[in-house]
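Here we show just some of the chains, and they stay where they sit in the whole.
We call the chains A and B, going by the order they appear; numbering starts again at 1 in every chain.
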Amino acid sequence: MASHYFYGTKLIPDMDLVEQFNDYRSRMNKQILDSDNLLLKRIFNLDTNAYSPGGALDLKSKELIGLTCSLVLRCDDCVKYHLGRCREVGFSTAEVHEAMGVATLIGGTIVIPHLRRAFEFWDALQKSDVSA
Amino acid sequence: MASHYFYGTKLIPDMDLVEQFNDYRSRMNKQILDSDNLLLKRIFNLDTNAYSPGGALDLKSKELIGLTCSLVLRCDDCVKYHLGRCREVGFSTAEVHEAMGVATLIGGTIVIPHLRRAFEFWDALQKSDVSA
């Protein structure tokens, strides 16, 4: 894994990008659901159902929507999550690149910094055992 | 076709929604390209290529991206254009509804007014000879 710098500090990794993302996401999702706010619980429930099998579109189509909408809305964590899912439902690297290309055209060059982080995360996913 | 009102005036249509949209779009696209601005020409050229056959994704996947990204970015005219294209590449009404449902979940209830206009336009497309 390449070196990373944050505010000028070289960071020596002891947890990979994918594991780190999944760890934080799971921990905080649990905390949100534990808050027992009914509205938030229902939104999370809807979110889970929306990307499940069933309905008029197959899983690959739903994940394609999830990935590209996240990219044009420039949400790095949403992009990371859907990249993980795209890998799980069988998208190839060329397909993911093409999808992100169309999204970048729609959303403009302002999307490019998010594209950089998406490429880095997709690369980390290939090397990771976590979501395999 | 249902009655429409604009600022309290009942409008008696002599051109359907689809024809009107296509007419304005073609006329202004021509005017933009006639301006001979090289950057704008290249962006339009890229846009045409991006949704053409070829590349790692099929046309249906590209139009699915175009439709849903347009909806979460809340661009009515972009949604209308891609609804027309979605119909041309063979998406069913149920598939379009499902895709717009996932996009509305991602983009939030703020998307709903655009969803109303999208449903209206999809309905007009079914009744129209223009893009058939």
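As a working rule, a contact is a pair of C-beta atoms (placed from the backbone, for glycine too) under 8 Å apart; a residue touches a chain by one contact, two chains touch by 3 or more.
What you see is a predicted model, and the numbers here were worked out from it, not measured in a lab.
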Same sequence throughout, 2 chains drawn here; counting the entire complex gives 6
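FYI, only the chains that are shown with their structure count from here on.
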For the pair chain A and chain B, the C-alpha centroid-to-centroid distance in angstrom is 27
The answer for chain A against chain B in the complex is residues 46-47, 50-51, 55-57, 61-62, 64-66, 68-70, 72-73, 78, 92, 94-95, 97-99, 101-103, 105-107
